[in-house]
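Presented below is the structure to which this report refers.
All protein chains but one are shown at their positions in the complex.
Moving on to chain A:
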């Protein structure tokens, strides 16, 4: 009954193509938006902002970017961390070279740099596939992190080799740097992530989305029905890397506050890949579910023993986290390759016919 769709007939193809053909979905989204826009920010502690709300959004966005490339277009990438780095360094250079620049504009522009770099490293995908392409993106990962270290201009020749996010304001309200308020940063992140998500939903359900999925499912057939594979793959690299770059800029400017080159190393790439896999390759919603799980798990593991009156060392928590994430990856790859998103869809289907299963 909760998800009853009877009586909701589509009278036009336009209505059938609406974002929420089932009313309950729109209702559910409304509730989520209410929490995201009002209830969370008004009730969250500094700890909640910094350990959950902000990082979940940013990781979800990075995973969404990767998902465009890997989940929708079928091109595996192991270089997500480095592409986030390109976005972060591009943003840093822009705001230090042009301090008058609106920081949100800088964040949105930084994606274009990672998109350019992404297309460059995407060119091998025109010749190689699968495992070999993954290795090529791994080469990009190593090369870029090396570049972040060696190219001192990128970090303005700081003796530490790190970048520090400056205090930047919009109309007198600080949005980046030590002086920025977490709630303000949360709203900025939410706004950008929501915007990107909307655009991605539209892209993936339309012409480009079908082009990507066709390329993913059977590239030879795709080409024979009229798809330019080069264009299909390179647009996927460009749009994916754009989003990943923006996520990288947010990661440093809205959350970490400072960054050394090794922040963008392979562990970050894998963390984002795990979110995409656990959330569900080829889905948009899944990235959020995956991010909540991957970001939330260590937080819960840290808090839970204390709440239960146990004492567990932080090293143990770390190990537990790795073990649980590892098992989840294996579980999902074997049992449910479409991830949490698919689990949600199954639940939703059950709710639609509940309580009359026939």
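As a convention for this text, a contact is a pair of C-beta atoms (placed from the backbone, for glycine too) under 8 Å apart; a residue touches a chain by one contact, two chains touch by 3 or more; residues count from 1.
Keep in mind that, in the parts below, contacts and distances are computed from a predicted model.
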**Report entry** Options "Nucleotide excision repair protein", "ABC transporter ATP-binding protein", "Cytochrome c domain-containing protein" or "Indolepyruvate oxidoreductase subunit IorA": UniProt name of the undisplayed chain
**Finding:** "ABC transporter ATP-binding protein"
Query raised in the report: Out of A:178, A:206 or A:267, which touches the unshown chain?
Result: A:206
Report summary line: Of the candidates A:42, A:97, A:159 or A:225, the residue in contact with the absent chain is A:225
Query raised in the report: In the whole complex, what residues of chain A lie against the chain that is missing from view?
Result: 13-14, 16-17, 199, 202-203, 206-208, 210-211, 213-214, 216-218, 220-229, 235, 239, 282
